[in-house]
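Written below as structure tokens is the structure these notes are about.
With one protein chain held back, the other chains of the complex are shown just where they sit.
Presenting chain A:
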Amino acid sequence: MDNFARAHLPRIAALALASASLLAVTAAEAKEITIWCWDPNFNVAIMKEAGARYTKTHPDVTFNVVDFAKTDVEQKLQTGLASGTADALPDIVLIEDYGAQKYLQSFPGAFAPLSGTVDYSGFAPYKVEVMTVDGQVYGMPFDSGVTGLYYRKDYLEQAGFKPEDMQNLTWDRFIEIGKEVEAKTGKKMMGLDPNDGGLVRIIMQSAGQWYFDKEGKPNITGNPALKAAVETVGKIMSANIYKPANGWSDWVGTFTSGDVASVVTGVWITGTVKAQPDQAGKWGVAPIPALSIEGATHASNLGGSSWYVLESSAEKAEAIDFLNEIYGKDIDFYQKILQDRGAVGSLLAARGGAAYEAADPFFGGEKVWQNFSDWLVKVPSVNYGVFTNEADLAVTAQLPALTQGMPVDDALKAIETEISGHIQ
């Protein structure tokens, strides 16, 4: 055996080398696009669907969709960008809209501009705005977080309210209804995580304001929408019409378990609401309540995210072409992900298809998608800036004090001090 190996070793080595180089050649021809995103039932599933569609027409391109938790995606991305080692990064990454400017501005040159390729006029303007820096547009706008008020028809009926009573509410009326619901049914009106600034953001944006003005300067003490939003959340907490939740899954549990009568959040929650088949027919969807201040609307946004191509990616050209082909043009794709996953895309041309006109039996035959798409165009456009996470924590830090009777103006001052400290 030893002799055999010794005699043939050069040939074996040559064969191994040859096959290795052959493999390397074929590997270079087949392109694999690696994608990082979160939520297996939503983003991951949708991206797999998009990849399958593209591979049909481009058999040489395959996709590797990697599923992480959202914070893990953000942390890995931030670490990878900071270390400057491109090998550690994917070709395409999903970024939540609130964080887009932060990444684009603090890691200049890390993301590929798509301005020349993608026709951005076809997308909801507020989505394009969050990915624009110095006139260059980065990223492919994806799902919208247009908000709605999901409510339990059965609980509200027990409390003496009809679906018509839930239309065009004000927040004060919403709180009154909440008190009635608790008195009559023993159920809380909503789940609320006091560590999550989401509700404040929804209410504030519905009146066309944000923590920052168009120039990115803090807009706190002189911001009537923020003041009203903070006041409203304070009222909800003092009225005790909410079930406290700690963290996301806890919060989801408040309504999947049937403990609360309504949910105010982004359209992407639809899949989670519908995941409880025994609650079919019990839910309705209405526009969110409005503030009683100038500029108040019933439309707002929570979350929503977009796809970004890394400048360092070896498959940059293919990645850009893929996003443009599927997310930028494929109307049929948008119909499918709406029906399958409840994804309301921000490509305006996709809003006319049959899927949007379909009635949903889970919501008692309401045409909920049509409603969401009507509200989508009414969402006031704001500048999320680069410090939304900081502002969010500053706001939630003041919420408990508010319920103990702290004047709103003092709370706003404290919020402003905290945010100013972060802006350097």
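Odds and ends about this structure:
Methods note: a residue touches a chain if its C-beta (ideal position, glycine included) is under 8 Å from a C-beta of that chain, and two chains touch if they have at least 3 such contacts; residues count from 1.
Everything below uses one rule, namely that contacts and distances are computed from a predicted model.
Set against the options "ABC-2 family transporter protein", "Pyruvate dehydrogenase E1 component subunit alpha", "Lactose transport system permease protein LacF" or "Monovalent cation/H(+) antiporter subunit G", the UniProt name belonging to the omitted chain is "Lactose transport system permease protein LacF". The residue touching the chain not shown here, chosen from A:G122, A:P163, A:G208 or A:P244, is A:P244. Of the listed positions A:N64, A:Q105 or A:S238, the one in contact with the omitted chain in the full complex is A:Q105. The missing chain, though absent from the display, is touched by one residue of A:Q136, A:Q158, A:N195 or A:Q339; that residue is A:N195. When the full complex is taken into account, the listed residue touching the unshown chain is A:A397, out of A:V66, A:A86, A:L348 or A:A397. On the side of chain A, the interface with the absent chain consists of residues 71, 74-75, 78-79, 81-82, 84, 102-103, 105-108, 193-195, 243-248, 250, 386-387, 389-390, 393-394, 396-401, 414, 417-418, 421-422, 424, using the contact rule stated above.
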